[in-house]
Each structure stands twice: as C-alpha cells, then as structure tokens.
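The complex is shown incomplete by one protein chain, all other protein chains being positioned as in the whole.
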Amino acid sequence: MSSNFVKELAPQLVEWRRTLHKLPELGFLEYITTYRLGKELISMGFTLHVGKDALDSDARMGLPATEDINAHEEKAAKWGVDAEWLEKMRGGNTGLVAIWDTGKQGDHVGFRFDIDALPINESTDESHLPTKNNFISDEKNVMHACGHDGHATIGLGVAKFISENTDSLKGRFTLLFQPAEEGGRGARAMTAKGWLDDAHRFYSGHIGVKSMPVGTIAATTKGFLASTKFNISFKGVSSHAGMHPELGKNALLAATTAANNLYGIPRHNDGVTRVNVGKLTAGSGRNIIPEDSYMEIEVRGETQEVADYMAEKATRIIRAAADMHDVECIIDPVGITEVVVCDETLIPQIQEWCKNSELITEVLPEIQVSGSEDASFMINKVQEHGGKATYMLFGTKLDYPHHHPQFDYEEDVLGVAVDTFVSILRGGSSDV
Amino acid sequence: MSSNFVKELAPQLVEWRRTLHKLPELGFLEYITTYRLGKELISMGFTLHVGKDALDSDARMGLPATEDINAHEEKAAKWGVDAEWLEKMRGGNTGLVAIWDTGKQGDHVGFRFDIDALPINESTDESHLPTKNNFISDEKNVMHACGHDGHATIGLGVAKFISENTDSLKGRFTLLFQPAEEGGRGARAMTAKGWLDDAHRFYSGHIGVKSMPVGTIAATTKGFLASTKFNISFKGVSSHAGMHPELGKNALLAATTAANNLYGIPRHNDGVTRVNVGKLTAGSGRNIIPEDSYMEIEVRGETQEVADYMAEKATRIIRAAADMHDVECIIDPVGITEVVVCDETLIPQIQEWCKNSELITEVLPEIQVSGSEDASFMINKVQEHGGKATYMLFGTKLDYPHHHPQFDYEEDVLGVAVDTFVSILRGGSSDV
Amino acid sequence: MSSNFVKELAPQLVEWRRTLHKLPELGFLEYITTYRLGKELISMGFTLHVGKDALDSDARMGLPATEDINAHEEKAAKWGVDAEWLEKMRGGNTGLVAIWDTGKQGDHVGFRFDIDALPINESTDESHLPTKNNFISDEKNVMHACGHDGHATIGLGVAKFISENTDSLKGRFTLLFQPAEEGGRGARAMTAKGWLDDAHRFYSGHIGVKSMPVGTIAATTKGFLASTKFNISFKGVSSHAGMHPELGKNALLAATTAANNLYGIPRHNDGVTRVNVGKLTAGSGRNIIPEDSYMEIEVRGETQEVADYMAEKATRIIRAAADMHDVECIIDPVGITEVVVCDETLIPQIQEWCKNSELITEVLPEIQVSGSEDASFMINKVQEHGGKATYMLFGTKLDYPHHHPQFDYEEDVLGVAVDTFVSILRGGSSDV
Partner (left out) sequence: MSSNFVKELAPQLVEWRRTLHKLPELGFLEYITTYRLGKELISMGFTLHVGKDALDSDARMGLPATEDINAHEEKAAKWGVDAEWLEKMRGGNTGLVAIWDTGKQGDHVGFRFDIDALPINESTDESHLPTKNNFISDEKNVMHACGHDGHATIGLGVAKFISENTDSLKGRFTLLFQPAEEGGRGARAMTAKGWLDDAHRFYSGHIGVKSMPVGTIAATTKGFLASTKFNISFKGVSSHAGMHPELGKNALLAATTAANNLYGIPRHNDGVTRVNVGKLTAGSGRNIIPEDSYMEIEVRGETQEVADYMAEKATRIIRAAADMHDVECIIDPVGITEVVVCDETLIPQIQEWCKNSELITEVLPEIQVSGSEDASFMINKVQEHGGKATYMLFGTKLDYPHHHPQFDYEEDVLGVAVDTFVSILRGGSSDV
C-alpha cells in the first residue's frame, strides 16, 4: 500500500519543507537551495546535473542584476556551498536535474519541481504558522509565498521513493528541480537542454486551490494562459521643469502614455486576453523633467495566436509612446509561458492508480485555473513527440492567497502529493 | 575700504565652505550644520534662537519621514551635537536665527542664508573640485549641489563683519539661517515666527547664473514663479491580474491618467505657468493590479492668481483620476513659494553703496531668472508693512548647472557676496 | 408536404422583399413599413394592434429627434398612410402585433420579425443585386443592410400560411413585427406590453452567417452578449483658445479622456466583455475651446453580471472624465439587450419537424455568434414563466458582411426560413 511509505516519511517532509522555507532564494539565485537538494539527492544515489549542466544558459530570461548575483554567490560561499558546485552555478545558473535509471525497459517519466521564492516580506503576525513555529524566512523581502518550498520537498519525497523501490520499478526517471518559475523565466532553459526530448510521460503540479480540501487532487488543469513578460526602460533627457521645460524629453510621460494605452488593447474574439502594468517607476526630483522610467508588464492570451497578438500590440504601443515623447526605449522580454493542454487520456489512468491511496480522497478529472505556468514549455515539448503530460493540483485550505505575506498551506498536502506521484509510479512504472 | 575685511577673511570663507560641503544635510535634517553655524555665531557674540525657538513648527511643510528624522538625530548625537541643542531641534526643527543689536537707533535689517543640501550623489570625477581637493560629500546621495554651503558661509562672513564693527554700525540685524529651502518648505515657518515683522530692509540672494562672471552682481531679480508642491498617494485594491483583473482597483492607472492630464492644464493668458510630475512610483509585482501609487508634482504661476489656478486645476484632475479608477487619494501640499517683486528703489542704493568695492566690478539693476524661492515669504512679509526687500544674484562661472552631480562654483564669489552685504551695511547702517 | 406552400409563395416573397427594400425606414420611423405590412395582414384576416397599442411607449429607448419624427410623419402622410394609422403611430410608436386564434386548445406560439433599416448609404455598384435589379433604396443614407426586409417578408409568409391553414392548426399565434431592433431599442417596449406573458413557445431568427449555405439552418444560437448602449453629451464653456485658454471648460478633452479610458476597463474573469466608442464629435471652430462633445458608445458582457459591470465602469469613467475637465455630462441609455440562452429541448423537436422539408438540407443543433439581440427580452420573458424559446439562423452566402453598403443575401433563404416556421407550426400546432 503506497500510503505507508508516505505516512512514515511525513515528519521528514515537514522538516525538509521548513528548512527550505527558512532560507528562500529568488529565481536564478537558488544557490543554497540547489546545493541542499543536491546533497540529499546524492545521498539517495541519484545522478545529478547541476547548474550549467542542467540548463541552457542562453535560454534563461529575466536574470537578476549582476551585482545581486555576485552578492548571492558570496553569500552562498560563506554559507558553505562547495566551490565546485558554486562554479557550476556561477552567473545565475541554478537548479539541477536528478536522473535515475532502473536499467529495465520502461517508460521515461519526467517530473518537475520548482524551487524559487518571491520578493515578498513574510508576515510576522503570530497567527502565521511559520512565525509561530519559528521557521519564518530569515531573509528580508524574500519568501516562499507560492509553495515552492513544498514542491521541492515533494520532489525529495518522490526521489526517496524511487531510490528505495528501484527493484519494483522499471524505466527511467528524470526529476527536474527547476529555478525561476516565477515570471516564467527558468523552464524554457531547462527544457532546451533536452531532458524531456524522449519522455513518455510528464507530471508536474501545484499545491493550492482552496476550493479543494486536503486529499482532493485534480488530474489535469485547464485555463493556463500563454503569456509574455516585458521589462520596459524609457530614456529621455532631464531638464529643470521651471526654467526649461521645453528642453526635456519626458520619459515619465512616455511610460504613462504607454500604460494608459496598454490596457486599451482591443479584446480578441478568439479568446481571453489579459494585460497588466504591474510596476512603474519614473523620475528623480520634483522639479526635474523625468529622464528615466521603467515598467514591468505582462500580456496573456488563451491561445498562442491571441497571446502573440497581445505581445505585438503591446510592443507597438510602447514604441509609439516613446516616439511620441521623443525618448528611447528598450523592450526586454523577461519571461514567457505557453498554453497548456493536458492530455485527457491521463485522467482515467491517474484515477485508477490513485484509487487505493488512503490519503487521496477524490481525484477530480480537471480543475479550472487562470494564471500562467512555464511548465508549459516542458508539457509542450513532451507532447510534441507524442508523449503524454499533465499539470495536477493538490488541494489544501488556504487562509490567504498565493503571493500573500501570510500565504501558508496545510502541510498534510505534501504527503498527498507525494502519494499521488508514488501511485503513478506504482501504477505506470511497476515492474512487479 | 570694505574690501580689505573680505580679503583677509577669504581663507576662512574657503575653510568654512569646504567643511560644510563635506557634511551636507537634507532639509529639516540640518542638525550638525545648525550646530556648527551656531557655535561660530556664539563665539562672535550673537544672540541665538535655535530650532523650535527659530521657527513655527506647525508651519513647516514636507517633513522627512519620522524614521529618517530619528536616524539623523542619533547620528547628530554621536557626532557630538550637544543634548541641549538637540532637544531644541528635535523632530526636524532645524535652523537658527542670530540677532545683533547695536543699541543705537537705526534700521532693522534682515538677511537670509539657506543651509540645506540636496538628495544628489556627488560626482567622483577627478575634474570635480571637491573630489580633487578632497572635500567631497561624506554622505551617499546627499550633496550641496545648489551652493547653500556657500550661502551659509556668506552668512558667517557677514556676521563676523557685524561683530567686529558694531561701533560703526547702528540699528538691529537679524540673520536667518534657514533650513529646507529646497522644495519651498522652510521659509514659511521661519517667517511665521515674526522675525521680520518690523524689518525696514531685507536682503537675500543666490550664487550663480553663469551669464555673470565673478564680480558682477545683480541688485534685484525678476521672474520667480509662485509655486505649490504636492505629494500624491493613490490607494486602490490589488488583485491577480490573470485571475481576477475585474476585482482590482488600479492605483497605477489613476496616477498615469492624472499625470497625462496634468501636463494638459490649459495655459493662462495672465502669465507663465509650469507643471511637472517629477516622480511616479506604482505597483509591486508584474502580475498584480497595482494597489498603491505615488507622485511628486509641482505647479507654478507668474502671479499668485495664476499659481492658484494651476493648483486648483491640478487638484481637480487628481481627484477625478482617482474617482475614475475608483481609488482613494491623498493630496499633500509639501511646499509653497510666493511671487517675488523686488523693490526697485533699492537698486540705486545698492549701486551707490557698492561702487567703491574692489571686488564688485558691476552691479546690474536686475536679472531675469526662472524657478521658485521661498525667500518670497520673507520678502512679502517685509513689504507688507512697508519695508524694502530684494533678492540678489552673485555671478560665478558654472561648468554644470545647479542640482547637477558636478555642480561647483568659483570660491571667489563668496568674498564678492560678503563684500556686497558689507557694503550695504556700511552704506545703510553706518553710524560714522 | 410543407415545402409546396413555400414553393408557390416564392415569387410573392421576392416581391414583398424588394418592395420593402426600396423604402427602408430607420428605427421608430417605420410608418410606411408598418402600414404596408398591416394592410397585407388585414387582408389575410389577422387581428392587428398597431403602434401605441402594440408597444409600451415609455419603454422605448433611443428615440429619433423630434424633428426627424415630425418630418417622417409628414412624409408618411403624403405617401398615403391613413390618418387613423398615423395617429396610432404618432411620436415614433411604430410596429404592430398580428394575432390569430384558431379557437382550438393548443399552444400560444410567438414569432418575432424585426422591420427597421440602418443609416447606411446603399452601394450603387453594378455588382450589387438591388442596384442591378433596380430595387435599391430610394432613401439616401438609409438601407436594409441587415436583412430586416427579409425578416418582415418571412413574417408575411408565415402569416399567410396560418391564415390559409387555420383548420389544420390549433392554439393561438402572435406575430410581433418589431420596430427598432438596431441598437436594441424596440423589443423591450413590445415585450412590456405583455404579448408573450403566457406564450408556450417563441421563435425568432436571422438571415445570415456565411458559414452556412442556403438550406442549412441552426436550431439555436449561442454567444449573444448582453449589451447597453449610451449616448453621452458633455457641455463645457467655450473660450478663445489664443486669448483666454484658461476660461474654457473643454468638452472635447472630457470626451477624449473618457474614450481613452473606456477601452481600458479591466477584462472580467467571468466572461467575454466588449466596449466601443463608435462615434465622437466635438468642437466648433479651430480656435475655440470646445464647448460641446458627443459620443455614442456600447458595452457588452457574456453574462448579465459582466454586462452590468461594464456599464457601471463605463458610467464611472465618463462621469470622472467630465469632472476632471469641469464640464457637465448627460449619460443617456439608448439601447439594451439581454443574454440569450436558447432552450436546448427545442433542438430535437425542430430537427424532427424539419426533416421532411425539401428546402431544409441540414439542421445544426446550435451555432456560435457574437453580437447582441433585443429579441433577448422576448426570449427571457417567455422563459421566465416556463415557456420555451429560441433564436435560429438561416444560412445564406454573404459576399459582404451585415451592415455593409453592399450587404445582400440569396433570396432563396426567405423560403427556407418560411418553411422552417411552417414546419414548426405543422409539427407543434397541428390539429390533424
């Protein structure tokens, strides 16, 4: 019975999760996280590919500033990350791929676990479990507020099962511990390295959705939008606003004009669209015509065509706004996600394989979400050559939504998720 | 001959100036500057009124954040500012008024010297004199980039002359060492304390204007615009931009809509107008409908009526932009300057009194400037009861404009300015 | 066999259609059209309710200007509309309801045929059938460019069948010849009169959809959006733009600010939205600050809640834009349509009843459209008390889209549509 493995593992899952939670790292800065996960996986016997060996560096998007990378590498060195590991990860090449080959004929099955945190300051409210139980983030303005600490933990749990049950399994297993999911920046680079080019099946998933209690899981998800994220910089010319307003080239007005018009991109008849200017900063002093401005935006679409339409319109608007105010602009794409269409043929399989789990009380065939996921790159890659792929959801009560300073989840969901993947392994990769 | 006094004082002027330059302090944070100036003035024999005794606390505008005030007070204490002085200045009540009474019948003459610095990071370029000569600012992002280090120095020079020549002078002298001129935040508070309510004459001025070489001064200035400065905060409701765009109340759009419309306030037939949104920040994460935004703006007008028109229109636009996007807004006036009309009757006096100076080569009757000055409050107060007042300019070559990271001036201008005021004292307050 | 009736009627259908096409009338100005239809229906033996007897005058929306109504009434009188009829229609109360009661127990069945034309100038291109065959519109800038000439013709055909087959039918029949469908202005008023309050079944439909050839019909439609249409007037104060720009209150800027922000109403997660500013006029002379401006807008939503959200946001934006520029505004709702959910239980009935028609080659269960329909008021009214209702589509090749100056359709579709309703009558109201 699969659930026994998980029941015994439960305290370990909580410990792993809390350790990771205490030291969250932003995307492409997961040096310590990668090192920690790697150490565990090595001890289980996995073959590892770390950092530059795990992803295609050039395919990364939205890298942190060089000084942040440097500072973080120094910190990782001080913290105790081996020099050899550090070298492999140098320059924001974090994450790792863990491989297990049973040596027996069977499916190549991929799993993806994302490991990055968010630039959010964790709540110190006493009602917040990490605060109360003393595993709150040690870092100011960095927090695992999307549950990726849990995802990484689930990955370790699955790895442990594989390593302890290799005799009863067949085929190969590729566990992708992916950096920089937030912003859709890391999956493309890991996918480009070819890990899933011959995968028969691929599973990923997320903790959450408060409509589902712990124990309820969804075999597939619907509704992920394709998205593109841009950082925009406008560069004008400053001037004293009282003495020479006519000499300025107003980068603030370029940004505000762009922002106002971006929201007005026409709706599209072929599917849902989204657009947001999430951040805008402009100007220096009150009496200076602003020389610089900066925006972080995103556009989304229900199909790739619709998403492309949004990106093209956004680009046009931004360039024209710059031109209108005679300033220069740089449009930097910093993240992309694709449309996800989970394979429906996996639904009855998953339902069948999970039906004996004591922890899984219900397997919904699908759940509707909105949002975007860069696991889409992996799913599409697998499906491209005829493989089957899905993105699952693992229910848990949430008192606060994802990305909230008080985001937290019921830790029992970790066991449910591990049990799901274990059931899938027993069901689809059993050698007994 | 007045100029001898200044020639002997010259090295002292340079020393004072450089000492002040090395430790610049922002408006209402001039704890150390005030203390240093005060110590000098006491040693000369002046009666001082410091901090809360020098200004009307409630009439200050645009105070720094409480945490900045607290941090600066700690720093001042560490640096060595006496506890008694610190107590008088506590809470951002900086600046001082120095009084000298000859005991003889004569005009009450006021002088104003502003002492605050700017939030600018001083250039480390070797061609920059303070860098080369090693008196560059010790503070990151704080710099005397408008010459107020020179103004304070001139004030000390004038004080020294008074203290050493009291026998040959008559009447009373009030020297206002004013905090927070930048942004038009301090003069109103000092004026409100009543120092100039019975002044017969009032003189202030500025180092600068590259069209005038060292030695050329202007007796009056024309063109200062009345101005109002506002900080604007918009508060909306955040929401996930992908999942629930309809639940957000977009504070970024309120700000951008306001910004775009502010520049479009109609021109006014009765005089020059100006408007600027100098700073705008909005939003947190890329995929979140922005909950908060913030703007720093200013409006100006050639007459008080025109300036009021601009302020009223700006207020209307901002409120409507908030209303349009269903967000709340706070409009906080943080600085005001008034229109300045210098007394033309002072021109021939100044020209006459300065004609024997060896340092002053030419006295222009007037010079055209634009910009705004809160000495306007003092000038208008003096003129209100029939006193005469002017704002002068002291020429110097400027390789870079005011508020530039490489702003610097020829130190000879300090002597010229002191000699101007000394000549005025000898001419208008002579008892011999 | 139902189709024989239609085959014989075919030349008559073409004649009716072309006669109506030649004299198109805009919404609430269909005086002659109503009179012509009425005369035919009387000759068939129907009981008529005309004009004010057919609709609730107060529930009409988007009435033409009084002078247009007056002019059109004069024209109708000259053309030969009886004074008595004219009196019933006076003031823009056009349209009629034709009643037939078989006197036998049976369903009360409603049909709706819309009769108004569009403000479009018909093409004089020789390839355009009405031009070539000489039944082009006699009116400048008025044209049956949406096929309502055909709809009215179909209504006459259905009426003729009823009148000639009363013995073989049972129940009651209500034929609504509705004015002012364009803009969603007439159906509400006719519905409010209560004609359908006890209807068991209701059928309406449209000629069109080029994806369906003549002979193909759809039993139901999906995708109609609820909509609200507004006319907006802004009233400011004019002023000479050179001499006194500050005295103006700019109604043009209120409109342009509103327009730009209307397109930016956030997308809604619960369904499709639409917004359009279809028309904007503002200002008089080049050198005058515009005193007046005017916009025609519409908003739509996939559900009533989403449509209401759009209308509320639009209203807020318009009011705030007026307030921003200190002008007054009048927001006049001139048209409303509701969401349509056709009864799926009608699909197999219609398919069954139509299967013997020689003219109908295929009955699609449903077709996806977008757009809005005020038959929605009637459909919702019927469904409210448990009746069944649908909106059908009758395929025809379209070389140009609806509302195009060269819009035209294959006249064979008229027979197909009549045969559809005749089949429904034979199937659902047969007394034999």
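As written, the chains take the letters A, B and C, and residue 1 is the first residue of each chain.
Heads up, the rule we're going with is that contacts are C-beta pairs under 8 Å (C-beta built on N, C-alpha and C of every residue); 3 or more make two chains touch, one makes a residue touch a chain.
Here the structure is a predicted model, which means the values were calculated and not measured.
Within the complete assembly, A:R316 is the residue of A:K39, A:K104, A:K132 or A:R316 that touches the hidden chain.
Note on the undisplayed chain: of the listed residues A:S3, A:T102 or A:T257, the one touching it is A:T257.
Considering the whole complex, the residue from C:M44, C:A241 or C:I331 that touches the absent chain is C:A241.
Considering the full assembly, C:G278 is the residue among C:P11, C:G80, C:G278 or C:G386 that touches the omitted chain. Here one chain is not drawn; of B:K22, B:K235, B:R267 or B:R319, the residue touching it is B:R267. In the full complex, chain A contacts the hidden chain through residues 243-246, 248, 250, 253, 257, 261, 264, 266-270, 289, 309, 316-317, 319-321, 323-324, 326. Although one chain is not displayed, chain C still touches it through residues 118-119, 183, 225, 227, 229, 240-243, 245, 252-253, 255-257, 259-260, 263, 274-290, 293, 296-298, 300, 369-372, 401-403.
Summarising the interface, chain B meets the missing chain with residues 260-261, 263-264, 266-267, 269, 272-275, 370.
Here is the rule we go by: only the chains that are shown with their structure count from here on.
Geometrically, the chain at the heart of the complex, using CA-atom means, is A. Taking shared numbers over all numbers used, the chain B to chain C interface scores over half, which places it in the same class. Distance between chain B and chain C, defined via averaged C-alpha coordinates, is recorded as 69 Å. Among the residues of chain A, those in touch with two or more other chains are 260, 263, 274-275, 370.
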